[in-house]
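Missing here: one protein chain of the complex. Every other protein chain is in place.
After this line comes chain A, so read on.
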Amino acid sequence: MVEDFAYLNARVQARRGTLLKEAFFQEALDLSFPDFLRLLSESVYGGELSGQGLPEVDRAIGRTQARLVGDLPRLVAGGVREAVSFLLLRNDLYNLQAILRAKATGRSFEEVLLLPGTLKEALWPQVFAAADAAGMAQVLAVAGHPLARVLRSVLRETQDLARVEALLAKRFFEEVAKAARSLEEPVLRNHLALEVDAENLRTAFKLQGEDASVESVFIRGGRFVDRVRFARLLEGDYAVLDELAGTPFAPLSGVRELRALEKRLRCVLLAEARKGAVDPQGAGPVLAYVKEREWEAMRLRLLVRRAYFGLPRAQVEEEVRCP
């Protein structure tokens, strides 16, 4: 065990009380946009809500998440801080990948949905404003973030977006897994291994049919998706997903497209994170809390879009529910 998580787990336990209840999401599925705003303003997100538009709601969600999750590493020191930072470093990778995608597809910064990471919120607009990916690495390097070095090394190999994303994840996870081994925190290590498996599955789906070498994109350190299974999935052999029946990835059976895979993976990782929350002296409760907050933000962003664009309930109902 790293160190004593008692202090942080108590804080996290108190914050769990502000997680939105299932009834909130059920009710929100039928509300108009103004009614949704009213309901949201009565929740923990209300304090940050300062407008009536979609960007203002996204900003409120982002800021509340940063306040309730992003500050966790700053509350503790030593090994506990290092362990919690591992959880949020993952979000930094997501944010960087989302910004790279947004810039490649010509979307604005407001459309990028950021997750609470280790970097300050104000830094991401600067990353987005950089002329190219090399400039992004420069901004991250000024902030002293380890992703800067990873991004630079990836850019030396390829400029293709899909491959940049895959290589970023590979290098990042391999570095994090190496560092996590020294933490002696089994809950975190196991979850990280599941995240590696999930990332390998995503990469295999994304790069199917492309001329990608298995060795260059496969991430080592997973538990259930080995190199052979990864290679088979990359070639379009979906039977691999059925072979995962005895593992936490059993719900992936029958999945044939990336969107469905993403959704089920999200639910699998959330369910596994919740299982680790039973030990009050370990990192499990913090891990479960961070994952639940992420899931909450994701659901809110989907629901606010349903209300704003007046979409029918059925269209988003499946997306905001984990069985």
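In this text, a contact is a pair of C-beta atoms (placed from the backbone, for glycine too) under 8 Å apart; a residue touches a chain by one contact, two chains touch by 3 or more; residues count from 1.
Throughout what follows, contacts and distances are computed from a predicted model.
K.L.:
Given the options "Electron transfer flavoprotein subunit beta EtfB", "Sarcosine oxidase subunit delta", "ATP synthase F(0) sector subunit c" or "Aspartate carbamoyltransferase", say which is the protein name UniProt records for the missing chain.
P.N.:
Going by its UniProt entry, the chain not pictured is "ATP synthase F(0) sector subunit c".
K.L.:
For the chain that's not shown, point to the residue among A:R11, A:R81, A:R189 or A:R227 touching it.
P.N.:
Only one listed residue reaches the unshown chain, and that is A:R11.
K.L.:
What does the interface between chain A and the hidden chain look like in terms of residue numbers?
P.N.:
Output for chain A: 4, 6-11, 13-15, 280-281.
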